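Removed: one protein chain of the complex. Kept in place: all other protein chains.
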Amino acid sequence: MTGANAVRQVFGFFSFLGRKTGKTRVFAILGLIPVALAVIVRIVLHGRSGLMAAVFTEVLMVFFLQFYIVILALFYGTSVTAEEIENRTLTYLITRPIPKPAIILGKATAYAVLMFAMVGVSLALSFFIMNAARLSDPDLYATFFRYLGVLGLGILAYTAFFTFLGTVLKRAIIVGMVFGFGWENVIQYFPGSTQKLSIVHYLKSLLPYHPPSVGGGGGRGVALLLFRLEPTTPLAAILILAAVTAGLLALACWLFRVKEYLYED
Amino acid sequence: MTAVIAASHLSKWYGNVLGLNDVSLEIEEGITGLLGPNGAGKSTFMKLITGQMKPAIGSVTIRGRKAWNDPDVYQGIGFCPEQDVFYEDVTGWELVTGLLRFYGYSRTEIRERAARALDVVDLTADKDRLIRGYSRGMRQRVKFAQTIAHDPDILILDEPLSGLDPLGKRKLIKLIKDFKKQGRTVLVSSHVLPEIEALTSQIVLIHQGKILAQGDVPFIRELIEAHPHQISVRSSDPRALAARFVGERSIQKMTFGADGRTLVVETHKRDAFFSRLTGVVLEAGIAVEEISSPDDNLQAVFEYLVGK
Amino acid sequence: MSIEVKDLSFRYGKIVALDGVTMRLGEGAVGLLGPNGAGKSTLLRILLGFLVPERGEGQVLGYDIRREQAMIRRSVGYMPESDCFVAGMDAVTFTAYFGELSGMPRQEAMKRAHEVLFYVGLGESRYRLLDTYSAGMKQRLKMAQALVHDPKILFLDEPTSNLDPTGRAEVLELIRDISAHKSIQVLLSSHILDDIEALCETVVILNKGKLAAEGRMADLRAIRYSLYELRIKGDGDAFRKDLESAGSRVDEMEDGLIKVYMPEAADPMDIFRAAGRTGAQLRYFVKSRTSLEDLFAGVVGVD
Partner (left out) sequence: MATVREKGYTHWEGRLGERRFPWWPITRTGILLAFRKKRFKFVFAVAFGPAIVALVGLYISERLEDFKAFIQDSNLIDIGPKYFATFFMNDWLLFMILLVLAYGAGGLIADDLKHNSLQLYFSRPLGKKDYFAGKMSVVAFFVLIFTALPGLLLIVFKLVFAGSFAFFLQYPWLPLSVLGYSAMLTVFFGFYILLMSALSKNSRYVFVLTFGTYIFSTVLFGILNGIFKTPYMALFSIPANLQQARAFIFGLKLPHAFPAGWSLAVLAGICGLAAVVLNRKIRSVEVIK
C-alpha cells in the first residue's frame, strides 16, 4: 500500500476511534468550562463590554493558550505511541501492510484535527457569548480567526512535541507535564532570547495587539499574556513553529521505525 | 516442500536476557505446533517472524522476504496476538472493518470480508456490541476474525484457544484444520499440549532459546533414548502375564499398578515386545482389557526433553 | 453432605444466570463444566455468599448460604481465576495477611503461611516480592492463600489456565494430592477437559443456567454397545477381514485408528485371536467410552 494512502487510512481509522474514546468526552467537558465562565461573566458584567473584552483575553486566552491546548496535546500527543505500547494494541497496527511512519503521521494528524475541533467549538462559543454586543463589528471576526489560527498552530506544535516525547520515553506524560506546565510557563517570562526557547512565546507573538513597546507599562493590552513579551515578527514565528512541528514529527517517525517496542510481559 | 518460514542462525537478546540462541529451522505448509515453557523464547520467535523485532544475528524470512520493516509482506500474513487487549470503545464490526482499511480493499469489499470473517467465528449476532462488553471467549473469537479477514495464506496464532470453552475450542480447531486443507500454513503456539495434539502432530519444541526438537511427535518419542517406552497392559491376571515376560531380553523394567490389574512394562525395543505380546496373551489365555502407551504423548515428550 | 442446593436461581438484570439448579455434591473432587456464560462463576459466587440468590436455598457444610455467609467463607478456600496479588509484599506476608483476615491469630497465620508455601512448592522463593513472581508462581500463591486457613472445601476457578506445561502438571499434581488423601473437598471449574478427566470422579455440567448433567464420570461416559479402538502394525486388510468374518463391523479412521464394533455377546479376546491368526501386532487396544469432550458436546446439545 502506498505511503500516502496508508496515512489517509490511518487518519480515517483514528479519527473514528478518537471520537469514541472516553478521553474525548472528558476533554470536551473540560472545553465547556470557558463557555460556562463566559455565560456567567455575560450575566454579571453585562453593559460594560470594554471591560469584557479585556477580561476575555486576560482569563480565557490564558486558559486556552497555556492550559487547554497544552493539556490536550499532552494527553493526545503522548498517546499516539505511548498509549498503543501501554495498552499493547500496537501489535494490531504494525502487523498491517503499512509503513510504520504512516501510523505516526496518520494518528497525529487525526488527533490534531480532533483537538482543533474541540478547541474551535469552545473558543467560538465563549468568544461570541462574551462579545455578543459587538456582533456587527467586522474586526471582531478578524480577531476571532486570528485567535483560532494561533491556537491551531499551537496544537500542531505541541502535538508534534508530545508525539516525539511519547516515542522516546516510557513515562512521557509525567515528563510532558513538567515541560508543558513547568518549563513553558517559566521560560516565557525570561528576558532576552531565553524566552524564545518556549513554543508559547511564538504563539504569543502572533497575538493581534501589542502594548506600546515601552517596557511593560501603559495601554489597555497589558494582559497577563503580554507581560514581558519581546515578540518575534509574526512571519518568523510562523516559520519557526512550522519548522518545529515538521522536525519533531519527522524525528518521531524515524525513531518509531527504528525502535523495537517490547511489552514488559 | 519449500519452506514457508525459514530461520538461519537466528539469535536475539535484549539487555542480558537471552531470547533466542542460534536457531535454524524451516516450517513447511500445514499446521506446526510451537511449544515451550514460559520464557523459552516462544514469543520472541513469533515476534521475529512477524517483524515486530529485528534479529540480532542471523535472519528469518517468510516466503523468502525479511519481515522487519518490510510492510508488504503482511499482505499475506494473519497474526493473532496472545494478549487480551483491544480498542475497547469500538464494536466488533468497527474493529474488523477498521483494520481491513490497510489492505487497499474497496469499501464494499471491506464490508463483505468483515461480514464473512465475523460469520465464521459466530459473532454476527454480537457484531454491533462494544468489545468492552464482550466475554472472554467472544474477545478471543473477534481477535481471530481480524486475523483471517484479509484472507492471509500464512496464519501465526499465539495461544488462539486460551479462554475458549470446550465448544469454542472444538470449533476453532475444526476451522484451523479447514485452513490447512486449503493449503495454508499455520503456526500455532499453545501452553495446553492436548490442544496442540488435537491440531497437529508436527511440533517445534523450544527451550532456553534453542530448538530442542522438531518433527512428528511419535517420531520424536522414538528418538528419545534416555527414556525407555512404557506400555501399560490391563488384564485380569497381570502377575501371570509378567511371569511369562520375565525371560524377555527386550524388557528393562516391569511395575504393577496400584489397582492390581495393570502391568507397566518399560522397553527400548518396542517392536520386539509387541510382536511377542499378542502371542503370549493367547498362550496364557489371559483376558486383556486394555493396551496403551502412557508416555507416547506430547506431555511426556515435553517432560522428558524439558522437565526438571 | 458438603454442598446441597435446591432450585437455585439468579439473574443479572434480564440475563438469567442460574435457573432452578438442584444438586448434592459429596466428597472428593467434583468437576464443574459448562460453556462460557453457563452460570459456573455465578454458582461459585452464590455458594461463597458474594451474591444472594433470587430463589431457592442451599447449604455449604451445613451453613445456610443466605444467613451464615461468614461461617461459609471461614471454611471455604477460594482460588479466583484472574491474577490477584498485593504489590510490594512478599509471599509470606501476603499469605499470613489473608490467613489473619480469615480469623487466624497473627502468630498462627505466620507459622501456617510458611507451611502452606512449602507445600505448594514456593518454599525457596517465599521471601521474594510478589511483583517478581511468574504466572505459574502466582497461580501457586493463589492456592496457598486458599489453603492457609485450612478450609474444608476448595473452590478452584480455572486453576491451570495460562500456565506452561510444567507449571500445569505441577498444579494438577497439587490438586490431586489435596483432594485424594486429605479430607478437603475440591470443586474445580475448568475449560481444560483433560484436567477434569485427570482429577475428578464426579462432574456437574451446566448449560444456560440449568443443570445439564450430574453424576459419576464413569457412569455418564459408559456406552451400551462394545466399541474397541485399536492400532496395529502389520497386514491390516487380512486382520480386518478376519474380524468382519467373525461378525464385527470395522471402520478405519484416516489417522490409522481402527474402530471395531463387536456384537453384545462377543468376547474381546476374539480380536487378539484374529491378530494372532493374521500376524498383526496389536499396539493399542482400548474399550472405547465417550470422550469427555463428546459427552460435553452431546449434553450441551450442539455440534
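Order of writing sets the chain letters: A, B and C. Residues in each chain are counted from 1.
The criterion applied here is as follows: contacts are C-beta pairs under 8 Å (C-beta built on N, C-alpha and C of every residue); 3 or more make two chains touch, one makes a residue touch a chain.
What you are looking at is a predicted structure, and each value in this text was computed from that prediction instead of being measured.
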**Contact partner of the left-out chain, one of C:L43, C:L156 or C:I178** = C:I178
**Request:** Could you tell which one of C:L101, C:I223 or C:L257 touches the chain left off the display?
**Result:** C:L101
**Complete:** Which of C:L147, C:L163 or C:I232 touches the missing chain? It is C:L147
**Message:** Using the document's definition of touch, tell me which of C:L48, C:A198 or C:A297 contacts the absent chain.
**Reply:** C:L48
**Asked** Considering the entire assembly, which residues of subunit C contact the chain that has been omitted?
**Response** 12, 15, 17, 37, 41-42, 45, 48, 50-51, 69-71, 73-74, 76, 78, 80, 82-89, 93, 97-98, 100-106, 108, 112, 115, 119, 145, 147, 149-150, 177-178, 181-184
**Asked** Touching the missing chain, which residues of subunit A?
**Response** 37, 40-41, 44-45, 55, 59, 174, 177
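The rule we apply is simple: only the chains that are shown with their structure count from here on.
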**Complete:** Chain centres from averaged Cα atoms put subunit A and subunit C apart, in whole Å, by 57
**Asked** How many angstrom between the C-alpha centroids of subunit C and subunit B?
**Response** 23
**Item:** Complex interface listing, subunit A residues touching subunit B
**Value:** 1, 5-6, 9-10, 12-13, 16-17, 20-22, 87-89, 91-92, 94-100, 257, 260-263, 265
**Message:** Going by the contact rule set out above, which residues of subunit B touch subunit C in the complex?
**Reply:** 35-39, 135-138, 162-170, 191-194, 271, 274-275, 277-279, 281-282, 287-293, 299, 302-303, 306-308
**Asked** Tell me, which parts of subunit B touch subunit A in their complex?
**Response** 14, 43, 50-54, 69, 71-75, 77, 79, 81, 83, 85-87, 89-90, 94, 98-99, 101-104, 146
